[in-house]
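So the structure is just underneath, and the comments pick up after that.
Note that one protein chain is taken out, while the other chains of the complex remain in position.
Which chain is which? They are A and B, in the order written, and residues in each are numbered from 1.
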């Protein structure tokens, strides 16, 4: 019995990006892109049989930028995941440590034809709690699969960084986060419902929260998905424009720049329509998304929309090529910002 | 023949910590704790047979915080160990690079029921040279086991960081450190004697040094251990209060904050009484420790004492659960600081 599996993904390509703003502002970038379909990573994982249907499980996953070799996730060694847990055949699994939230685990697999990947094309552009969001210091429980249903509930004692001391008479500086959700998969039907909430006493404003719902039907020729969500009092992890992924620490949000940001009164409605169609050895992927802040917060925020089209082609079980094009209007809800991203790449899994 | 073994430990739990000071100061922390029994780590090691009883050996060990995925040891990649060496059946082993000192290798295994682990409960709370202290740039020689005896001697050209240039007419900025010791183990009896010394010409004050002696007897129902040591002119690696381990770069010492600190004239006597008792699939662990600065340095320093009780329960050979409680008075030798730490966790080895 081997006690550890070494694995990874390297995803690198060539891409062109363009940002167009007001007053003739135009920024372009042409060069090597990385982690577009799947964030480049290496990791170790394992499972030990403890008897009586009980297993000890662990996963350590390290993200990196395959164009420069730098660590991703702000330089963390195991920035993608660092968990140890116990799993029981009858009662489910309990994991402790840094890991993605329930929305990122459950929603994308149902509604996003791009499967939480492809940068600006991924559902995280509009559904910020499902944007491969990770919480530190999280205890996460998930049930086993019951007739296609699975439920998960997690609590992060501090979602970002080491646990802070709470000093008498002062505010608690920890980002307390709750994540929960339900997913269903049976034959051609799949569906998910998620809810996330975080608060930080030392920052003014109400608790930021988001709920999302989505469903998909696989007609075999084509799979169709629909998603809707609502975010209040702020945003979770925002997606950078084009191939600029917030997850790599390069977010630059018009209305804030943090992984989680309180914006009291902001209310964003998010929509997604997705299509995917298998074609020979590959798959065509397409989605339309919108994040609509209405007139909440300030009246200057505009409806952000993204139109994305992709194609993946399998060279083997572990290697595929891809092409992606995505166009977003009112990126970052800003009045004039248009973001275009076009790229091709190769993804290799080991 | 495999040339490399990939291995690791993940140790994560839930804990409560409290610091109480003067004037109603109270700080608490409840959440995910990590590396309490054993620092979370992954590593690579190997041994190559060179013939004639000679082996080439290496070990690269990387520490991390399993609650956030960050690197430990101040962000070093292989912060726990980075050595290559030669080992001979007849003459012993010579290792070059970053590694723990002799006190950390020899003393804890004899006197500390908590085995150099369990944060505030570990012997490093009082015996700072045995607090899993690591020296950079060390050449370390250890004899083979002779009738139960083993001797070790190491010299660090610069104990912390890259070798500094010595410029004519200026002080030498390198932390020169010597570590040596003897240990004995035979049947129920074990004993250890260690000595460490470091100096830095560019800092005023005498050389910091510490010697420690300890012994244990295993009555099978219970193992009893006693330790005594004396530190002069400063401190080696100080232990953070509660689950706050200096080794993770989070030390906050009342009388200094560095890994090694010169405090000219300080003289601390350290004491430890330990007990451990196997119970079924587990073990009960207990110790009392005291670090007594007497009236040396300034008269304001108080006797730091720590009372600790723990329990480990083996789920398998590679996975165990644990519970720990520790209470310290005059933490950091300060007049009023009381530190309480209570936690449970799981440790998985791969």
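Here is the rule we go by: a contact is a pair of C-beta atoms (placed from the backbone, for glycine too) under 8 Å apart; a residue touches a chain by one contact, two chains touch by 3 or more.
Bear in mind that the values here come from a model prediction, so they are computed numbers and not experimental data.
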item: Residue, one of A:47, A:62, A:231 or A:304, that touches the chain absent here; value: A:62
item: Residue of B:10, B:111, B:138 or B:241 in touch with the missing chain, whole complex considered; value: B:138
item: Chain not shown: contacting residue from B:82, B:110, B:324 or B:337; value: B:82
item: Where the unshown chain meets chain A, residue by residue; value: 6-8, 10-14, 19, 24-32, 34, 40, 42, 62, 64-71, 75, 77, 250, 315-316, 318-319, 346, 348-350
item: Positions on chain B where the hidden chain makes contact; value: 3-4, 6, 44, 46, 48, 50-51, 54, 56, 58, 60, 62, 73, 75-86, 96-98, 136-139, 157-158, 161-168, 174
